[in-house]
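Shown here: the complex without one of its protein chains, the others still in place.
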Amino acid sequence: MTSTDGSGATALLRAHALHKSFGRTEALRGASVEVAAGEVVALTGPSGSGKSTLLLCLAGVLRPEAGSVAYDGSRLDDLPEATRTRLRRREFGLVLQFGQLVPELSAVQNVMVPLLLERHGRAAARTAALAWLDRLGAAGLADALPGDLSGGESQRVAMARALVTGPSVVFADEPTGSLDRVSGEDVMEVLVSTAQSTGAAVVLVTHDNRVAAYADREVVLRDGAVDDPAVVR
Amino acid sequence: MSTAHVLLGVLAGGPAHGYDLKREHDARLPGAKPLAYGQVYATLARLERDGQVEVAATEGGSGPERTVYAISEVGEEVLLDWLATPEQPGPYAAEELVRKTVTALRLHRDARPFLAAQRALHLERMRALVAEQRAAPDVEARIALDHTIVHLDADLRWLDDAAARVADEGNALR
Partner (left out) sequence: MTTLALVLLRRGGRLRPVVVAATTAVVTSLVLVVVAVLMLPADPDELLFNVVQEPGLRYGTVLGMSLLVVPLLLLLHQALRLGNASRQRRLAGLRIAGVTAREARLLGAGEVAVPALVGSLLGIVGFGVLRSVLGGGADGGPSLVVGDYGYSVALVPTSVTPTWWMVTSVVAGVTALGVLLGLRTGSGVSDPPHGVSRRSAARAPRPWGACVLVALVLLTVPAAVVPPVAYALFVDGFGTLALVAVTVLAFVSTGPWAAHLAGRVAQDRASTVPVLLAARRLVVDPRPAGRAGAAVGGVGLVAGGVGVLLGDVVGSGGADFFFVFSYVLVALGLLVTLLLVSLTLAVHSVETLTDRRRSMASLHALGVPATDVRRSQQWEGYLVAVPMSLVGTLLGAWTVGGTAVVDPAAGPAPLVLTLACVVLTPVLAACAVRLAVALTGPVARRVVDPEHLRTA
C-alpha cells in the first residue's frame, strides 16, 4: 500500500504540507494526505506522531500554521471560524474516543443537536435522530443519559450524532480506544458499513492494526509527517 | 499435529467420508492452511490402525468407491482427553521475518524499507482476514479467524516495534 496519496484528481479532502505546533511541541511537520470520496483511510503511527492533530486539521477544527487544507476543491483552513463551523456541521461528522456526548442530554437529544443547528424543527429532528439510533442498533437507548451507557453504546450514539446530517466525511479519533476488542469490532463494523452505505468517506485515527484493517488504505505518520521509508532521514 | 483430533471432532458429529471431512475441516478453520487430500487419507488410515475410527460403510455408485468413517469409543475417549488438556504455550521457532531483519541489521543494512514493505503486506493480509471475518456466517468461523488475526496482529506489532527501535537507534547515532 502506498501511503501518501489517493487518486489525486478526485480527492475530496486534500491536506498539503501542514505544520502545526502546540507550544514548543511540533505536532505536524509538513504532513500531506488526500482522501477520496467514499474512501476509508486510517491514520496510524506511534504516539505523538501527529495523527490526531492531522485529523483535527483535516476536519477544520484546528488551523495549521503553514500548508493548506482543501475540501471539495476549496480551501477551508483560511476560512473564518464561523464559516468553518457551519461547514463542519453540514459536511463533516466527528467521533472521539470518549466523553463527547453532552452529559445532560439524553442519547436522542445528543443526536438531535446537529439537526437543531440546521433549524430542522423539534419534531423532525427527533424523528430523524430516532431513525439513526435505530439504524445503529441503539433504538432502546434513546432516553438514556450518557452516564448510564456502556462504552460501546456511547460510541453508537456518538456515531449516530456524527452521521445524522448525512456528512461527506466522518472523522473518528480512536473510536474504539476505550473498548474491548469485541465491542470495538462492533463499533467499527457499524461505522464502516454505515459510511459505505451513505457514501461518506471515513478518516480514522488508530493505533490498533485490526481497526486499521477496516480501512481501504493506511497512512503512517512518524514525527509529524507521512512516513516514507524510502527517504533516509 | 492435531489434524487427527479435528477430524475426530468432525466425526463425533456423525459418520463422513474423506472428501466431506476435508471440506468441513477447512470450513471450521478458515484462515488456516487448507488440508491436502493425501493428508486426510493418511490420517484416517492411522486412526483406523489405532482403533479410533471404524469404517461405517462403503458407498458405491457411478463414481469411485467411497469409504464412510465413524468415530469409535476409543476415538471418543481420545477426543475428550485432547479437549480437556491445555496446550504448551511455546516456545515458537523464530520466523523468517525475524531472521531476515536481524541478519540485515547485523550487516549494518537499513532494515526500514524491508520492515515498511512487510508491514504493508501484513496489513493487506489483515484487511483480507477482517473482510473475511465481517462476511463470516457464524460465530465459530469468526472465532477461528480471530486466532489468525491476533497472531498476525502480534507480527504487525513486532514490525512496528522493530521499526521504532531502528528509528530510535538511527536518531541516537546521528
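Note that the chains take the letters A and B in the order they are written out, and that residue 1 is the start of every chain.
The rule is simple: a residue touches a chain if its C-beta (ideal position, glycine included) is under 8 Å from a C-beta of that chain, and two chains touch if they have at least 3 such contacts.
The structure presented is a predicted model; accordingly, all values stated were derived computationally and were not measured.
Participant: What shown chains does the left-out chain touch?
Facilitator: Missing chain, whole complex, touching shown chains: A.
Participant: Of the residues A:L62, A:L136 or A:A212, I need the one that contacts the missing chain.
Facilitator: A:L62
Participant: Going by the contact rule already stated, which one of A:G45, A:P64 or A:G93 would touch the omitted chain in the full complex?
Facilitator: Of all options in A:G45, A:P64 or A:G93, contact with the hidden chain holds for A:G93.
Participant: With the full complex in mind, choose from A:A31, A:V69, A:A162 or A:L179 the residue touching the hidden chain.
Facilitator: Looking across A:A31, A:V69, A:A162 or A:L179, the contact with the absent chain belongs to A:A162.
Participant: In the complete complex, which positions of subunit A touch the hidden chain?
Facilitator: Residues of subunit A in touch with the missing chain: 22, 47, 52-53, 56, 59, 61-62, 81-82, 85-90, 92-94, 96-97, 99-106, 109, 112-114, 116-117, 119, 121-122, 125, 145, 147-148, 161-162, 173-174, 177.
FYI, only the chains that are shown with their structure count from here on.
Participant: How many angstrom lie between the CA centroids of subunit A and subunit B, rounded to a whole number?
Facilitator: 36
Participant: Where on subunit B is subunit A touching in the complex?
Facilitator: Interface residues on the subunit B side: 110, 112-113, 115-117, 119-120, 123-124, 126-127, 129-130, 134, 149, 152-153, 156-157, 160, 164, 167, 170.
Participant: Which residues of subunit A touch subunit B in their complex?
Facilitator: Within the complex, subunit A contacts subunit B at residues 1, 46, 189, 209-210, 212-215, 218, 220, 222, 227, 229-230, 232-233.
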